[in-house]
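A quick write-up on the structure given underneath.
Heads up, one of the protein chains got dropped from this complex, but the rest are sitting where they should.
And now, subunit A:
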Amino acid sequence: MSRVAAVTVAGAGFAADLSGALFWERERLLVVSDLHLEKGSSFAMRGVLLPPYDTVATLDRLAAVIRRFDPRMVIALGDSFHDRDAHNRLCAGDREALSGLQAGRRWIWISGNHDPAPPSGLGGLVATEWEIGGIVFRHEPTGAFGEIAGHLHPKARVSARGRSMERRCFASDGARMVMPAFGAFAGGLSIRNGAFARIFSADFTAHVLGHSRLHAIAASRCS
């Protein structure tokens, strides 16, 4: 059983990974979106004491996927930090883990609405978008041809015979893609929400992150 599914965006071949990361073999590029680091402590600041373990959980998963693909370059597709001050709350261990992941490869922080100005002191380059061979990586999807974006946290609900389940998914129609959120505490938005209809003109496919493999399901069949 394969942990990855082949997905084409604007003619380029990608591997959608079960972890929610996207790998471009040709460029040895790994893309992850919406890490939302320090979301737990962000809620804690406002009186909701969510467990402070989301950052370490997210970085552990990121480390595992980087170990598997050994990318030359990593793009964090925006909303990497849950709020503007989140990077200051990273504990020493998490900082160290992060710089360990960056060692020996290029690292791009794309800015997002949660982190319009990602920290410059954490290693890596900061950019509002990045383009490689006609493919544009940006945080908020515009629906442009050849665009790979995040922001919406797509999830799909699949029902059959009175049972149903909800999972994160990649959403793509072959011309553009919206990536699932990677962060441990990042919630989701149903792909039946109007926000997706504005990006994909016709029906699109949800590559649903199952238990041990991905499943390609037409968005119109999800609820």
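Rule of thumb we're sticking to: contacts are C-beta pairs under 8 Å (C-beta built on N, C-alpha and C of every residue); 3 or more make two chains touch, one makes a residue touch a chain; residues count from 1.
The definition used in the following text is that contacts and distances are computed from a predicted model.
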item: Protein name as given in UniProt for the chain not displayed, "NitT/TauT family transport system ATP-binding protein", "ATP-dependent Lhr-like helicase", "ABC transporter permease" or "Sulfate transporterantisigma-factor antagonist STAS"; value: "ATP-dependent Lhr-like helicase"
item: Residue in contact with the excluded chain [from A:P51, A:G100 or A:G133]; value: A:P51
item: Full-complex contact with the absent chain, from A:R72, A:R106 or A:R221; value: A:R221
item: Sole contact to the chain not displayed, among A:A6, A:A144 or A:M165; value: A:M165
item: Missing-chain contacts mapped onto subunit A; value: 39, 41, 43-54, 56-57, 89, 91, 157-167, 184-188, 208, 210-213, 215-218, 221, 223
